[in-house]
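One protein chain is absent from this view; the other protein chains keep their places.
In this document, chain identifiers A and B correspond to the written order of the chains, with residue numbering beginning at 1 in each.
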Amino acid sequence: MSLFKQSISSSEQYSRANIDSLLALANELKSLDSLGRVPQCLTGRVMSSLFFENSSRTYCSFVAAMQKLGGSVVSLPIESSSFASKGESLFDTIKTVDSYSDVIVLRHPDPNAISVACGATEHSVVLNAGNGAGEHPTQALLDVFTIHSELGRIDDLNVVLVGDLKFGRTVHSLSKLLGKFNNVRLYCVAHDSLQMPNEVLKSLDSVSVSLHNELTKELVSEADVIYVTRVQKERFSTEEEYEAVKGKFCVNASLLSTAKPAGQMVVMHPLPRNEELSTDLDSDPRAAYFRQMRYGLYARMALLIETLGASLLSTCE
Amino acid sequence: MSLFKQSISSSEQYSRANIDSLLALANELKSLDSLGRVPQCLTGRVMSSLFFENSSRTYCSFVAAMQKLGGSVVSLPIESSSFASKGESLFDTIKTVDSYSDVIVLRHPDPNAISVACGATEHSVVLNAGNGAGEHPTQALLDVFTIHSELGRIDDLNVVLVGDLKFGRTVHSLSKLLGKFNNVRLYCVAHDSLQMPNEVLKSLDSVSVSLHNELTKELVSEADVIYVTRVQKERFSTEEEYEAVKGKFCVNASLLSTAKPAGQMVVMHPLPRNEELSTDLDSDPRAAYFRQMRYGLYARMALLIETLGASLLSTCE
Partner (left out) sequence: MSLFKQSISSSEQYSRANIDSLLALANELKSLDSLGRVPQCLTGRVMSSLFFENSSRTYCSFVAAMQKLGGSVVSLPIESSSFASKGESLFDTIKTVDSYSDVIVLRHPDPNAISVACGATEHSVVLNAGNGAGEHPTQALLDVFTIHSELGRIDDLNVVLVGDLKFGRTVHSLSKLLGKFNNVRLYCVAHDSLQMPNEVLKSLDSVSVSLHNELTKELVSEADVIYVTRVQKERFSTEEEYEAVKGKFCVNASLLSTAKPAGQMVVMHPLPRNEELSTDLDSDPRAAYFRQMRYGLYARMALLIETLGASLLSTCE
């Protein structure tokens, strides 16, 4: 099914065909941008960003994606918004925003907010930019675009997920999306208290998954992708426990000495990072985490074009 | 007189001919938008939004209106502005903003701020987006556009105004504007302490006005428009007084059982709402308050085009 006029709440909504089409489009946009020929195909369209919690990286990426295609953005810092301060319901707020928008990008701490939004809109598609402990489907999309661009394939991969796999919605959405590809093996490496939740594991029946509590040299040397997520001190009951754990899952230059060479493996991270990802990796060609954000720009541009039904051809510059 | 290069401080500035022209233009923009053919006729023009108090709905509507026409917006959340924090006078701030703007949208708690702004500008027109207890002339414009679009006329109407008519500048501006049409009868329904102020009543000499302190079945059954405004607890001296009053002026589905059918009457509200407007009306076709915000988008687009002297024809997409 085409994504035209589809709101996106979960990464499970993308079919394999959708992903192939989005990645091809993202790749074309990347080429066009390098030639300075990005089509202004969303001219006259309006995106509203409704961020009920802070997420500067996701926010900026969406705004830049919309504007590079000629569209415009109405942003409202929710703190200073009179919607919330006058006690308006989320339904009424969405009705208001829907009156002038073509697409609403919603970030909300409540996992159910996204379905309220989808139910209230009449003119706009809604894109989930993170709903509490739920999903983050555009992050998952940019992650597979990164893997595809860097390694040339998504099928037949050893993917090592490291860090906080319990609360990191990024790895939940990514795992579900990788489940649509063939021969993906997931190695979940985390402290016992931060392992991948059962609900997510259950949805991964077509994937080979194994759980580990150490990042061994064997895992590192087999990995095509090491995907690191931030470990937050607040998740641990004592500072000592955190200190004891953090070193075990730290990805740095010396760890990568046994890994596959550049071109055959990448290190990814959704950022921001704490100590789990060392800056001594920053200049290693296998460190893909800064490039990952740029892939995100093109992945979001592609998603905007497909959900809004624009054409690259009709209104090129 | 044409509105070209005219700043708009009060709804009394619109002549009947201006309104007819603005509504025709707003209607045309609505049609063009539904075809995806909004003209980019404000390309290169800059709107500055200066909101010295929060009003998310009005702010977003203006920003979207400007951007849909190809114009750009420089927005400054006043809280974080260094203009105010460095103690700058309003005159100097407007001089600054005027240096890069074509139009300034001003919201200010002080009713006199709008004339300071009009006196300081050299390059920009100023549009009043609410000046304290004063006026809100673009809200009045969108209200008459809503009535005209929904009922096909503005002359010869029974308009019931309900709620807080004392502090609601929206109903002040709307009443003055309705005074320019023929055979409009205003029924002001409010608790005695919240009735329409004498100053406004005096300016309505050509209108038939009656005051009521109950929303009777007779009024409801005669109404072509029921315009509800928010009743705020803070306006009452005691919580008991508020509780006693609020039920009397609540507009809900059961109240509308004696009203005219869909197509012949509408319920409007400037939003946000409290309990005076029940959500059980939301799916009633006579509930026009969500559509009202969309009419607002086109009304503001029309006003921008006329005050900035742009032409739909010259630079169509």
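Following the convention adopted for this analysis, a contact is a pair of C-beta atoms (placed from the backbone, for glycine too) under 8 Å apart; a residue touches a chain by one contact, two chains touch by 3 or more.
Quick caveat: nothing in here was measured; it's all calculated off a predicted structure.
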{"item": "Option touching the unshown chain, where A:185, A:235, A:248 or A:294 are the choices", "value": "A:294"}
{"item": "Touch with the omitted chain, as defined above, among B:76, B:204 or B:312", "value": "B:76"}
{"item": "Touching residue (missing chain; options A:9, A:48 or A:61)", "value": "A:61"}
{"item": "Residue, one of B:92, B:155, B:218 or B:280, that touches the chain absent here", "value": "B:92"}
{"item": "Subunit B, residues in touch with the chain not shown (by the definition above)", "value": "43-44, 46, 48, 72-74, 76-77, 80-83, 85-88, 92, 95-97, 99-101, 123, 315"}
{"item": "Footprint left on subunit A by the chain that the document does not show", "value": "36, 38, 40, 54-57, 59-61, 63-65, 67-68, 70, 77, 79, 271-274, 290-291, 293-294, 296-297, 317"}
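As a working rule, only the chains that are shown with their structure count from here on.
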{"item": "Subunit A and subunit B: spacing of chain centres that average the CA atoms, whole Å", "value": "40"}
